[in-house]
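Every protein chain but one is kept in place in this view of the complex.
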Amino acid sequence: MFKLKDLDPRLKLTWCLFLVFTALISRSIVLNGILLGLILVSELLSEKTLKSFKLLSILLLIIGTQVLIINLIFGREGDLLYSWGILEIYSGFITTSILAFLRIGIISLSAFQFGIHTDTMDMAQMLIHWGIPYRYAMLVPMTARFFPVMIGEYQSICDSQSARGVPCDTVVEKLRNLPASILPLMYRAMRISNDAALSVELRGYGRYASRIFQKKINLHPIEGVMIICLIMSFGGVVIKTIL
Amino acid sequence: MKPIIQLDLKELTFPGVKEPALKNIKLNINEGEFIAITGGAASGKSLLLHAITSAAPKFYPCQLSGTVKLADKDVSEIPLFQMADYLGYMMQEPQNQMVCRRVADELAFGIANLNLSPEEIRSRVNEIMDFLGIRAFSDRFTDALSGGQAQKVVLGSILAMQTPILLLDQPTAELDPKTSSELYRHLGQLNREKKVTILVVMDKSGEVLKDAHRVLVMEAGTVKDFLPVVDYQKKYGFGKNNRHAEPIKVDENTDVITLDGASHTYKGSITGCHPLDFNLKKGDFTAVIGQNGSGKSTMLKLIEGLVKPAAGNVELFGTRVTKKNVGALRRRIGFLFQNPDDQIFCSSVKEEIGYVLKNKNPTKDLTEEESNQKIQETLVLIGLDGLEEMHPQRLSRGQRQLLALGSVVISDPELIIADEPTSGLNGPQSQLVMEKLARLSSQGITILLVTHDLAEARDFANRIVVMHNHELVMEFEAAKMDNYIEDLVRLELIEGGDLKCLN
Partner (left out) sequence: MEKEQAIGRNSIFRTDTKSLIGAVVMGVVFVIACQVTGQIDNMLPWGKMGMYLINGTVWAFFTAILTLLYKQPGGLIAAEVEAVISVMYSPLWIAFIFANGIASIWVSFVAAKYDMTKWSHHIMAQAGVCVLGNIIVSIGLVFILGLPVNVAAIETLILIAVTWPLATIATKKVYDALLKSGMVK
């Protein structure tokens, strides 16, 4: 069964970069539409659901709507469709907005897909394969580890401040009391990172130039071929765009 | 016996500070010894461990004169990343020390850095998981572990490196009695069976004394005493709490907190607490006890209005808590949290205390002179006078907890809710915080205390309620705790009927 999680991180990264760069250079609505469709199909084949895309899609929809409104009001491409005082609406806003919708969808969803289906230890090994010292490569799994920890810390700080009567109801109050939540978080982050750094050093971090990983990444020949195909396809897109 | 740790420290001084943080420490610790370290606030206990690991001065820059030797080798000549050949060090907060997402990766982290073969790594990790009984959650995410589980994982990761010395800084500070007993049992076993030399900074329970051979008493950065456990107990006793405040006067006619069948369920159908019926009268000093995860924190969140009751009602000062009035009601309450760092952010002690005063009592009520006077009085009350201009992050953990207490007291609250205010503090620090709370209680302020420490609950509260499995299961007069020992053992609040913690 096809599972994105089981693929080599290098293949997944190439796939992600292929999508992102193609979306950036191509102005073809059809091609961008196909690429977005491919992301959704691959996700469906692997996970049998698009649930993980739900939140991000809502966010992208909001951003897309903002883009649409701005283009509607300020866009000056195409023919003049409507004019009322200083407000002028041109026909170009439709194509620009559709392309922007597709583009932000591809750019965001492809990177998100890579992030959620790649183990951070695999990412670290990928970086090590590329010659990055493991002391730096291991920062990737550490980021994934400390993300939920710091979110929890932030929640505790907000609860503490709100319980002790620091008002946070209106926008002005939220703004005025921003330091009350962010500064303790910074102090906590410093303490946490100091403890973590001392703890890893005392466990031999950086002692040797390399370290052992229990689960190793391994690029299958078929995956290698796929990487080459993706690079060639991108070359094709570049040539077609230039021509 | 052969000494494995030899300390001859003349002075350890931090930059910009005149007084040395450690001075004149000369002692030897033998192979296979189990040492408990104790002492008051800022006495230098943790710093002594840092000096042994050579983190001070290598990690925390400072001036150090003298020598520290491990197995006859001067630590100044050993890079930090090579210290794993000599010792393992476990600090207070386990969540800060885990750097991998999964438990199995964390357990293997240190030995993988040593480039052992994958088979050797697997075998050591398996051995440790069996020893600590953590195989069941080897595939779990580290951020989803409970305090006790996280503590075991950190310990496991260190034990896997098979170091001859183990240093632990208050390892059970945030654990309930059952979990901390388990941890000490493992340490005792390691010391007896594998002859690991162990140094533990003692928490307030003193439970480590069951296995320790000698006690190192620190005071003002130097060694005050270094005694066998029996002599230590003769000289210092068990650190018994003694309440020195006036008796508590309860106004039976005035309700301060009422929970009327209030319950809460978190996202993902995780039970916070089942319907709770609870009443706190004016002037009462009630302690809520229970294991980690028994629902104490959810009960507090319901009272504080941080979570909505899924069913039932919450009333504060006779008024039902709603989204509209929760802000005003909170201004009548003082909250003292487990971790003072969740609230401290100003750049001086004075400013930190004054911040609450500004928020709760708009300055139009108080002139600047009155405000300053109030701040000064509060600083005297909490014993931080003279440190007005100091940055709060420079204070010790105990002092920061007192500062948090100060910022609670200054707004003259009618009710103080203290959530494990002495966790992470040692005996004398805890006593200090509890004495302050007791004094406030005797002045008529209602207090709701959440604690793991049964002795603390018995000696300072007048009523104890017990939470178990997200429910309130018992309620009794604090002074009559002895009559309920069997029930407390059954609820695993006293490990195996061990009453030492209460003596």
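Just so it is clear, A and B label the chains in written order, and each chain counts residues from 1 on its own.
FYI, a residue touches a chain if its C-beta (ideal position, glycine included) is under 8 Å from a C-beta of that chain, and two chains touch if they have at least 3 such contacts.
Only a predicted model underlies this, so the values are computations on that prediction, with no experimental measurement involved.
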Where B:S117, B:T322, B:S347 or B:Q443 are the choices, the one touching the absent chain is B:S347
Residue of A:L35, A:L60 or A:I89 touching the missing chain in the full complex: A:L60
So which bits of chain B touch the chain we can't see? 14-16, 58-59, 61, 79-81, 99, 347, 391-394
Residues on chain A facing the left-out chain by the touch rule are 20, 24, 56, 59-60, 63, 66-67, 70-71, 74-76, 96-97, 99-100, 103-104, 107-108, 111-112, 115, 135-136, 139, 142-143, 146-147, 150-151, 154, 171, 174-175, 178, 181-183, 185-187, 189-190, 192-194, 196-198, 200-201, 205-206
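Basically, only the chains that are shown with their structure count from here on.
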Provide the C-alpha centroid distance between chain A and chain B, rounded to the nearest whole angstrom. 38
In the complex, the residues of chain B that touch chain A are 53, 55, 59, 79-84, 87-89, 91, 93, 95-101, 104-105, 108-110, 112-118, 121-122, 141-143, 154, 157-158, 161, 301, 304-306, 327, 330-331, 333-335, 337, 339, 341-345, 355-356, 359-360, 393, 407-408, 411
Which residues of chain A touch chain B in their complex? 120-121, 138, 141-142, 144-145, 148-149, 152-153, 156-157, 159-167, 169, 179-180, 183-184, 187-188, 191-192, 194-208, 210-214
